[in-house]
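Here it is, the structure in full.
All protein chains but one are shown in place.
By letter and in written order, the chains are A, B and C; residue numbering begins at 1 in each of them.
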């Protein structure tokens, strides 16, 4: 009997492209997707009920250890984009997110990518994330084979 | 008898325009001059012998309270600019800088402006700056009428 | 008989503070207010019915000639701010905006300021703005003494 398809939480964050985010090619500079991924990730944590500022207030942070972006189509000023963020892996000391940035009106894929994180304390040392956060994340992550 | 011309320390910081600093108008986005002023101010403090990281290590910072920029001519990618920074006022709890950003090859004035600062501690409260720093700054500032 | 109070259009743009906008002082870096003002200005043009991308498509831009910001209180990550933008002067070749950035939940004033603009063509030459835009702007600007 086939298992039901795993439910995966994807949080969608709409962003208006800022003029300051464009470059002399007339398109959004590729560095801004890193900032958009981060905004998507923070919206994700907010959606699962553990806002990032709360993590920071407890002296923890999710340091970025790996970033990969594949650019598909240019974003332009005057449009709105949607950052879709999913958690694809959770461990006691880290996690990994997947992102898609899409044009809001046409749903065209502009870029997709991943970030990997380790949980660190104020001195930058790897630490286990708060148990409550780990539980919240695990229940929202993609459950492969479940 | 004519007064001797006041000696004024102006620190020149050359910067290569980054492509990421351009916008869809094909010129440097106006927000980057704020970052260039800051880089010029930090080069100034380095030049007078009290590097900003040393100030930060002692728990102080120069919070910006006022910023004024007059844009004269556009900076473009592929050029080099020079940020000229001068200290124009020093008080126990604050100071004021003046800046000129010039095209390196032609000396064309691209922008000029001022920033005002108060010295704050780690909690953001106004504090007197370290005495040694105040002395160093006062000896480098413009002495009007001296 | 008292004059009726001039009707002034103020457009409010809510923005979520991005982590990337913070600096090592733990607050929003002061350069980001320049970007927030711009976002507010663009929201204003959208609200009066002449979106900035439409201006750009016709070969015009509002080059910034003057920028003034007074910082009152620090913005922090985890909060939402509201950028209030008003047009305070309109001429055939330029205009001037006033801004207030306020904490969304407490209405605390974080910063206020002004920008001055000239209308330029694709080659950066000063030009009269499209008549239709000038009319729209004039009907939305503050009318002093009216």
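In this section, a contact is a pair of C-beta atoms (placed from the backbone, for glycine too) under 8 Å apart; a residue touches a chain by one contact, two chains touch by 3 or more.
Computed from a predicted model, the values in this text were never measured in an experiment.
Novice: If I consider the whole complex, including the chain that's not displayed, which of A:56, A:88 or A:104 touches that chain?
Specialist: A:56
Novice: Touching the absent chain: which residues on subunit A qualify?
Specialist: 24-25, 27, 30-32, 34-35, 38, 56, 61, 63-71, 74, 113, 124
Novice: Given the full complex, what residues of subunit C touch the hidden partner chain?
Specialist: 19-20, 22-24, 26-27, 29, 31, 77
Novice: Since one chain isn't shown, list which residues of subunit B touch it in the complete complex.
Specialist: So the residues of subunit B touching the unseen chain are 16, 18-20, 34-35, 38-39, 42, 51-53, 56, 77-78.
FYI, only the chains that are shown with their structure count from here on.
Novice: Specify the chain pair with the maximum number of C-beta contact pairs.
Specialist: After tallying contacts for each pair, the winner is B-C.
Novice: How far is the middle of subunit A from the middle of subunit B, if each middle is the mean of its Cα atoms, in Å?
Specialist: 36
Novice: Quick one: report the Å distance separating subunit A from subunit C, using the average Cα coordinate of each chain.
Specialist: Subunit A and subunit C have C-alpha centres separated by 30 Å.
Novice: State, to the nearest whole Å, the distance from the C-alpha centre of subunit B to the C-alpha centre of subunit C.
Specialist: The mean C-alpha positions of subunit B and subunit C differ by 25 Å.
Novice: I need the residues of subunit A touching at least two other chains; which ones are they?
Specialist: Residues 19-20, 77 of subunit A each touch two or more of the other chains.
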